[in-house]
Each structure stands twice: as structure tokens, then as C-alpha cells.
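The other protein chains are all here in position, but one chain of the complex has been omitted.
For subunit A:
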Amino acid sequence: MIRFILADLRKYWLGSAVVVLIVALAVALGVAVTLQERALRLGSARAADKFDLVIGAAGSENQLVLSSVFLQASPLPLMDGRVLTQLASDPRVAWAAPIGFGDSFMGYPIVGTTTALVNNLADGLAEGKVFAREGEAVIGASVALKLGDQIKPMHGAAEEGGHTHAELAYRVAGRLKPTGTAWDRAVLVPIQAVWHIHGMGHHDEAEVERNHDAHGEAAEAHEHHAADPDATISETWDADVPGLPAILVKPKSIADAYKLRQQYRAGTTLAVFPAEVLTRLYATLGDAKRVLFAVATGSQGLVAASVLLVTVMHVGQRRRQIGALRALGAPRRALFSIVWLELFVLVAMGLAAGFALGYAAALAVSGMVASGSGVSIPVNFARDDIGFAVALLAFAALISSVPAVLAYRQSPASALRG
């Protein structure tokens, strides 16, 4: 019987291949959507996990999270530098690190911050040491530079027509271990150096630059200031800290986290739990997700219907062959099995290929996201997927039984009629 089925499939190999292909494509679409949606959710949740509490100036919560967690450049409003001074001495705070953006190097965002963040962001350094002087930088795991390489900061991003700062070139002093977040693509430098380049902080010009935004839209008013690469950095904050776009805060306990958020939500500042903001973002994306799933399910339904149509017609064409087999003494259940198995094997092959294809597609998308943003989004099958596969197989078994029943009911007398 197996030989007979194989011979049959060989005879109709083109049609069989098309059936396998369209089933595979429809399944791949569903699998890719499912896997990618889950990967995106898990990956970004994991990326946000690193950051318990983010404080910024009053404004958009989403923008604050996107800029600080995913390093997506957007002009953030600045908050008073005294917030950092306050947080640094708050007993509920384990550490608080300011971050300042605006410069980039070879497409990698340069983030001004303090050793507190460098020490806590990853599981330590993969090589080198933490920056100690204004001219030193620590790079994320996937930045394609070596220890000792020079980094000439570019103001803004190159695509936006930024210009190179000539005042200071950083030297790579250390590299962090991978974190699977956007920060793997970041170049971390002392925030003091950023201030000096832009002429802020510890200088009289601080007044002039009060309104300088991190993105440098006020380019005309932009003055450059020489900085000393060998100056040691100081991380004790006096009252004269310049305006800051965001501060990453590690509270000592969950209760402290809620209290801090409460306190800094008022007035001119904004405090958010990134994980919570992301959850809300996903909720608003839920409709798009449902549309995608509906499209995937719809295409699977269409494919099921067309496969059914093709095979029913096919059984019609083979009326005489099936009748002859019965006339020659093949029992009806054998004919049922043959037709059922033929179709089921094809659809099952399509399913397997579809899962492989969907997985590959999801991996490809993840790879693109990872190289673009640094956020590693893990593509994994979950227990639910087994259920999905079993449901599809059961559906395939059901679909296959339609032409099989037709074959079962085929009159054997037709074999003799011309």
C-alpha cells in the first residue's frame, strides 16, 4: 500500500508539491506571526527588566522609555539637575545614574553616564576597565571596536547631517558583557565629558546653555568647548548639575520603588516603571496583533478550502481507478486509507515545512531587529505551539477524510463503464 501511495504521489508530483508548498506558506505565516509576536514581547520585556525606574522631565512616558531603554533618539525635555543630587543622597536609592544622549559614533549612540550604570548594567566587564577619565569610554558587547580604539563623537546622527566634535576623542577602555538589550550597541562615556564638550556644568556658561537640548536643534547657538581627556571624573554632585533628559534609578526595595515613583510623578518630573509602560504599549498594539492573527488564520482557512477543492476534484478524476481497485477486490477501508494517507502525508509535510519556514522567518526578523537596535529577541517555541501543531494536524486529518469518504463511497461498477 505504501508503495502504491508513493507511486501515486510520484505520478502527481507537481500537484503534490504545490499542495505541500501552499500549506507550508500558510502555516509559516501563522507560525512566524506567533513566534515573532512572542519574541518581541519577551525580548523587550527583558530589555526593560534591567531598568526598574526611570525619571525624566514631565512629558511623554512612552518617549522616556523608548529613549532610555531602547536608546531611540528623540528630543527629551530636560529636568533640573538637582533631581540627581536629591536622588544620589536618597536612602531609598541603591544607585542612580544620569544619562545624556545626542552624540553618536559610526551609528552607535554615545551615552553619557556614570560609573554606577557601567557597574550595574551588565554582569561586569568582558575586558578592560571602567572609565576613570573624561577621555575614556566603555563599549557595549556588540560595538565593533577594540580596546584602545579612538571614538570621535558626532553630534546628532550622521544621517541627520551632524558634525564631528573636534574637542575630545574618547579611547575605548573597556567592554561590557552582553545584556541582550539596546545598550549592547551603546558607547558609554563619562557624562561629565559630554557636559564639557557641550559647555555645560561647572562653568559659567551653564547659564547660557540652560536651554540647550540634547539633540542640538539649537545648533546656531551651539558653542564648542575644549575638554581635557586626562581630567579625572568626579561623581559627587553639587547643586550645579546641568539639565538632564533621564535618570535611571535602582530603588532598594519594591516598596521604595513605588514610593519614589509616587514622589517624582508630581510637578516637573515624571517617573515610570518601563515594564509597565511597555505592557500598556502592547495593549494598544493588541488590535494590530489581532489583525495579523486574523490574516494568518484566514489564509490557513483559504488554503484548507482550496486543498479540499483540488483533492475532491482529484478523486473525481480517479473515479475509474478507485472503482477498478474495488472491482479487483480491494476492501473499501483500504481505499479510504489510501486516499486519506495520500492527502494527510502531503498536508503533514506542508505543516512541518511551514513550521520550519515560520521559525526561519522569525529568526531572520529577530536578526534584523537585533542588528538594528541591539535588542536581542529570543525566538522560541512554547508549549502552546505544540497545541497549535496538534490542532492543525487534527484539522488536516479531518480535511483528508473528505476525499477519502468520497473514495469509500465510489461505486465499483464505474470501472467497467466506458
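In this text, a contact is a pair of C-beta atoms (placed from the backbone, for glycine too) under 8 Å apart; a residue touches a chain by one contact, two chains touch by 3 or more; residues count from 1.
In this section, contacts and distances are computed from a predicted model.
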"Ferrous iron transport protein B", "ATP-binding cassette domain-containing protein", "Phenylalanine--tRNA ligase beta subunit" or "Oxidoreductase" - which is the UniProt name of the missing chain: "ATP-binding cassette domain-containing protein"
Residue of A:42, A:308, A:324 or A:389 in touch with the missing chain, whole complex considered: A:324
Touch residues of subunit A, complete complex, unshown partner: 1, 3-4, 6-8, 10-11, 320-321, 324-332, 334-335, 338, 411-413, 415-418
